[in-house]
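Of the protein chains in this complex, all but one are displayed in their positions.
Which chain is which? They are A and B, in the order written, and residues in each are numbered from 1.
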Amino acid sequence: MAGLSNYRFWAYAGLAVLLLALPLVGDEFWLNRVAKYLCYGMLGAAVALTWGYAGVLNLGQGLFFGIGAYAMAMSLKLQSYTSLQQGSDTPVPDFMLWNAQPGAPTDLCCITPGSWIWLPFQWQWTGVIVAVILPAVLAGIMGRIIFGQRISGVFVSIITLALVLLVRLVVTDAQPLTNGFNGLTDLGWLTVFSHEFDPYAKGTYYLVAVALIAVLAAARILVATRAGTILQATRDSDTRALYLGYDVPAYQTFFFAVSAAIAGLAGMLYVIVSEFASPSFLELSFSITMVVWAAVGGRGSILGAAVGAILINMIEARVSETEALVEAWKAIIGILFVVTVIYLPKGLSGLAHDGMARLRARRPSFQLKEEAGQ
Amino acid sequence: MVDILFIGLSLSSILLLVALGLAVTYGAMGIINMAHGEMVMIGAYTAVMANIWLGLGLIAAIPLAFAVTALAGLAIERLVVRRLYGRLLDTLLATWGIAILLQQAIRLEFGLSFFGIHIAGLGSGLQNVPVPGALQGTVQILGHDFNAYRIFIVAMTLILAAATWAVMYRTALGMKVRAIIRNPQMAAACGIDVQRTNALTFALGSGLAGVAGVLMAGFKTVAPDMGATLVVDGFMVVVTGGVGSLLGTVAASGLLGEFNALVAMATNDILGRAAVFAVVIGVILLKPAGLFTFKGR
Partner (left out) sequence: MTAALTLDGLAVDFSGFRAVDGVSMAVEQGELRVLLGANGAGKTTLMDLISGKTRATEGKVLVQGRDVTGLREHRIARAGVGRKFQIPSVFSGLTVRQNLEVAQSKRPSVWSNLRFALGMSEKARLAEVLELIGLGAEAEREAGLLSHGQTQWLELGMLMIQDASVILLDEPTAGMTQGETAKTAEIINRLKGRHTLLVVEHDMAFVRDIAERITVLHLGRVLAEGSVAFIENHPEVKAAYLGKQGIA
C-alpha cells in the first residue's frame, strides 16, 4: 500500500513540476492555449470525482462550467471600458443598449427587464465568488432532490442532461440579459492588487496552473479521507451503506457539489484566459466531450482524467493545424472513445496502474534471482 | 386553436417517429443508443441518395432506408453493443462515439473527400428531397386548411406505431423480446437465442429510425448533424412515457408535442422547447417509472 501511494504521489508531483516548468519552453500564445486546456483538465477531474468515485454520471457538467463562466464574464464585462456605454453612474454593457426598448434609462438597474441582476457584478469579486458558490449550492439542491428520491444510474444522467439543455434555451432566449447566442465578449481583465491578469501573460498561465494543481491535490486528498472511502462504498452498494447507517444521499450530494464547484472554478478561469462566455458551454456535446476526456484518461483516477483532458486537447490543437484533418480528428475521437469504452474501461491511468502493479510484482523475483546468483 | 393543436400533433408525430425505435431498443433491451439520431440521419440520406442516383421518390425510399439502417443497426450491435450488455452507461458512451463517427463518415464522404473524390448527395452541405406532388399543398378538413404532407406524416406515424405494436405483441420475435425483458436467463433456458433476438431487435429499432429519417427528409433540410438533437427528444419521450411501455411512448409523445406547441404559442419556440425539458425533469423526479407504466416485477 505504501508503495502504491508513493508512486501516486510522484505522479502528482511530476505533473505539478511539468506544469510550472512549461513557461520555460513556450511563448505566451501557446501558454494561453495550454491554460485553456488546464481548465479542461479541472473538468476532467470533476467528472472523475462523480463518475468514477460516486458512480454518478453527470451529463450536464457543462451547466456548472457555464455558470462559472457567465458569472466571471458578467463581472469582467463591467470592467471593460470598450464595451460600456458611459454617461451614468452605472454604465451598461453595449449589447443591453442594442436590446433596450427605445427611451429606456441608460442605467444598469433598469435598462432591460431584470438587468438589475447585473448590479452586484460591478464588483469583480462577485463574479469570482458566484462562479464557485452558485454551482455548489445549485448542485447541493439538485443532489438533495435527485439522490433523496433514490434516483440513480441513467436517470441521473437524463435529468442533468435535460437541465443543462433547459438552461441553455433559457440563456439564449434571455437576449437582453445574456446577449443570447452571441454570448459575452469583449471582456476586461481580472485585477488583483492592481495586477492585471492579461490573458497572454505568463502570470495568468501560472494562476491557472497553480489552481489546477491545488484542485487536483485537494480532490485527491478528499477521496482518500474516510468520507471518500464511504462514497466509493455507496457506489458499490447503496443499500449496504444505508443499512450501515449512512445517509447515502448526503454523501452523493456532498461530492456532487464539490464536483460542481470545481467545474464552476474551471469555467471562471476559462473566461479569464479566453475572454468570452458562450451558450456553447451549455451544449450537450460539450458535456459529453468532458466525459470522453475522463474516460480516456481514466474515470477512476482524478489525475488520469485531468491528464486525459489536457492531452486530448493538445493533440487536437496540433492536428487541427492541418485544415484537412480538422473533421477527420472528430472521427478519430469517435473511434478512440468506442475503443476505450470497450477495451480500456479504466482508461490510460488504469493502464498505468496495471503496469506499475506488474513492475512491483516482478521486483521481488529480481531480488530472488540476485540472491540466488550470489 | 385547431391550428395550434395541429402543430402540436405534427410535433408529436415527429417525436413519436424518433421515439418508436428507441422504445424498442431502450424500452425492450435497455440499451441507450445515442447513435439513434444518426440512424434517422442515415435514413434521410438514403432518401437523398435514392433520389439522386436511382431516381426514386420519397415513398419508394422508405423500404430501402429501412433495410439500410436495419443493417447498420445490426452491424453496430454485433461490433459494439454486444460487448457492453449490462454496462448501461458504457453503452451510452460508446454509441455516442459511433454517432460522431457516422456524422463524420457522411461529412467526409466515407473518407473519399481526402482523395478529392466527391459523391453527390454526401458531404457537409445541406440536402433536400422533393415531396411527391400528391402530398404538396393543403387539404381542407371541416373548414380548416391543413398541410398535406404533415397529415401524411401523422398517418404514417400511426401506421408505424401500430406495426411496431403488432411486431412486439403479435409475432414470435416480439414474444421472445418480451420474454427477454422479463427474465433473460429464463428466456435463454427456454431455448430462446438471446443474442440473435437482441441483434434483430436492435436492427428493428434502427430500421424504424431510418423510416423516420425518410419522412423527415420531406420537410427538413438533411444535414450530417440533424440527428444530434433528435436522440435527446426521443429519450425524453420514452422516459416520460415509461420504459418498456409502447403505449406510454405514444401517449407521452402526444402530451409533450401538444405541450410544446401550446407553450410556444404563448411565448416563443425556444421557451416551448425549454418547457418540455422542464416537464420531463419533473416527471422523472416525481414518477421515475414514467407516467404510463403499470407496476410489475
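Note that in this section a contact is a pair of C-beta atoms (placed from the backbone, for glycine too) under 8 Å apart; a residue touches a chain by one contact, two chains touch by 3 or more.
Model, not experiment: these values are computed from the prediction.
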item: Chains on display which the left-out chain touches in the complete complex; value: A
item: Selected from A:Leu119, A:Ala174, A:Ala250 or A:Ile342 as touching the chain missing from the view; value: A:Ala250
item: Selected residue (touches chain absent from view) among A:Leu15, A:Leu76, A:Leu184 or A:Ala241; value: A:Ala241
item: Selected residue (touches chain absent from view) among A:Val17, A:Ile117 or A:Ala227; value: A:Ala227
item: Those residues of chain A which, in the complete complex, touch the missing chain; value: 1, 222, 224-227, 229-230, 232-233, 235-237, 239-248, 250-251, 254
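As a working rule, only the chains that are shown with their structure count from here on.
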item: Touching residues (chain side chain B, partner chain A) in the complex; value: 32, 80, 83-84, 88-90, 92-94, 96-101, 103-105, 107-108, 111, 114, 124, 228, 232, 235-236, 239, 268, 270-271, 273-274, 277-278, 280-281, 284-285, 288
item: Parts of chain A lying in touch with chain B, wherever the complex brings them together; value: 57, 145-146, 149, 151, 153-155, 157-159, 161-163, 165-166, 169-170, 172-173, 284-285, 288, 291-292, 295, 324, 327-328, 330-331, 333-338, 341-342, 345
